[in-house]
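The complex is shown incomplete by one protein chain, all other protein chains being positioned as in the whole.
Labels run A and B following the written order; every chain starts at residue 1.
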Amino acid sequence: MSPIVEIQNLSKSYRRGDRRVPVLQNINLDIQEGEFLALMGPSGSGKSTLLNLIAGLDQVDDGTVIVGGVNITSLSESELAAWRATHVGFIFQFYNLIPVLTAFENVELPLLLTGLSRRERREHVELALRVVNLEARMDHRPPQLSGGEQQRVAIARAIVTDPTILVADEPTGDLDRVSAEEVLSLMERLNRESTKTIIMVTHDPRAAKKAGITRHLDKGLLNDVHSQAPV
Amino acid sequence: MFILKLLFKNAFRHKLRTSLTLLSIAIAIMAFGLLRTVVSAWYSGVEASSATRLITRNSISLVFPLPLAYKDRIRQVENVTTVSFGNWFGGIYIDRKNFFPNFAVDPKTYLDLYPELILSPEQRQAFLRDRKGAAAGKKLIERFKWKIGDLITLQGTIFPGNWEFVLRAIYRGRDENVDESQFFFHWDYLNEALRKTAPSRADRVGFYMIGVDHPNNSSNVVQAIDRTFKNSLAETLTETEKAFTLSFISMSEAIIVAIQIVSFVVIGIIVAVVANTMSMAARERTWEYAVLKTLGFGGWHIAGLILGESLLITLMGCALGMAITFPGAYIFKKSVPMYLPVFQVEETTLYLDLVAFLGVGILSALIPAWRAIQVRIADGLRRIA
Partner (left out) sequence: MGLPLSYSIRNLWTRRLTTILTAFGMALVVFVFTAILMMAEGLKKTLVETGSPDNVVVLRKGSSSEVQSGVERIQASIIETQPEAAVGANGRLLLAKEAVVLISLPKRENSKAVSNVVVRGIGESSLALRPQMRLVQGRMPRLGLPEVMAGQKIAERFRGGGLGETLRFGLRDWTVVGVFDAGNTGFSSEIWGDADQLMQAFRRRVYSSVVFKLHDPGEFLPFKRRIETDPRLNLEAKQETRYYAEQSEIMSKFLNILGLSLTIIFSFGAMLGAMITMYSSVASRTSEIGTLRALGFQRGSILRAFLYESLFLGLIGGGAGIFLGSFMQLITISTMNFQTFSELAFSFTLTWEIAWKALAFSLGMGFLGGFLPSMQASRMNIVDSLRAQ
């Protein structure tokens, strides 16, 4: 079976002033469907950059990224946006919920980009909220929710379109231990029960432990595979 | 000095926003200045009037004439130095849109009575000598590109027919507030024609202009003249030139009042914009204010900073606005010459601009300053969600 994510000869650099600073150099990576991958590395190692490229948020300098059989490096900006809507679910460190919308409406957001009717959208949203156990709070706004609850709403938003991959950038970075544990367990369950492919960038070794595979990035280069998955 | 630098830096932390605010203030100040200048232009006739000149007209209304025979009797009244007379002609030059004031006057006495109209001696002589001659103000010359010797035809409205004149003189005003867009010609020319075509209208004067030897004697002369003609066929109403001009203006008072109200509305707009900017700035810095408070600065210190910044922004905007008022007035003047012949930005306007700046600066700072004073340290230090 071909991997759900194929990265070949990926390079990316940033412009700082009038110099070019290389961030990723010649990355090659395959991710299989159903993997829960943790990307770790020191600050500036380019792990977030790699995540952004996989999620189609940024353009590569060199190389190709193929997700679910689609070569996203060849897509135009508006095509990428449409692609992201149905194929990628995002989980951010600071939750990034829209403060003026209720939990329900936040989860509904990605569905607005599909052609579903109002009633169909409602069904999907309620389902997603049930999965994260927050159906009761669906009419509350983010400022009224705790950090952990907000992140769970964000996860519901991430899964509501049944995306090909879930990307998470430091999902527990802003949470206390208890909430972090809840969120990670949720993610692990999603991965196990729904075989959702999750790619997570993290500093937190506890978070990495929950993942099946850990890879390290240092100075833009990928190191060996450390598998934690109990076989 | 340090405070000023601090305020300045704070104001320009957000260059785009501050620049837009400055621009907004400047535009509004310019509009305010223009409005006030329009109002003062209306009153410019009043400024230009003399304390030693009186106007006598028919007491019923300006529409009714006075007999020419009154001239000598007025001349005999004590303290009267000069008597001139004239009729509003109301002629149209080619098109009604080209409106300018034109009237028939007794040339010699008129020029004597109005020394602020300056003519060159040769042109003055030429004008006095030619009965068909006319004199026009500098602004009219520029507007219609006339030259000395040109034949100018006016279509009569009150006195029907086409009336031909030869331009013999150009006058300019001695002071800024003299109307340089007037056109006048010989009263005899009008009267001679009337004697032939409409004799019942001949030998009738629209108004008398009277020179008094000393301003203190004005009220006596006013009463003396009106007393002379009381109970005659055409009773007179004599007023100082200033009162006469004012009575015209007061008839359009409503419009003037409207314009004055609108100019204050403008100030309201500025307050809204600056208050908006200041409250945004203050909200962004809630965290900083909380920190300052932990360091021991009181709420009033912070309010002072906010007020200072508000005043600084308003002052800069106001200065910019005052600067662009002058070119703005220039452009305005060029586009509506016939309505407002005199259009000068007054000093008072500039002073009012400064008062506006103070008012706006303070008002705009009120709500943000109050909020900053209220900020509790703990709330402020918490990161804004």
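Quick note on the criterion: a contact is a pair of C-beta atoms (placed from the backbone, for glycine too) under 8 Å apart; a residue touches a chain by one contact, two chains touch by 3 or more.
The shown structure was predicted, so the numbers you read here are calculated from the model rather than taken from an experiment.
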| item | value |
| --- | --- |
| From B:255, B:323 or B:355, residue that would touch the chain that is not displayed | B:255 |
| Residue touching the undisplayed chain, where the options are A:36, A:90 or A:104 | A:90 |
| Residue of B:235, B:288 or B:346 touching the missing chain in the full complex | B:235 |
| Residues belonging to chain B that touch the chain removed from view | 16-17, 20-21, 23-25, 27-28, 30-31, 34-35, 38, 59-64, 90, 96, 99, 155-158, 160-161, 200, 231, 233, 235, 237, 247-248, 250-255, 258-259, 262, 265-266, 268-270, 272-273, 275-277, 279-280, 332, 335-336, 339, 367 |
| Positions on chain A contacted by the hidden chain, ascending | 52, 55, 57-58, 77-78, 81-86, 90, 92, 94, 96, 98-101, 109-110, 112-113, 157 |
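Simple rule for what comes next: only the chains that are shown with their structure count from here on.
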| item | value |
| --- | --- |
| Rounded Å distance between chain A and chain B, as computed from the means of their C-alpha atoms | 69 |
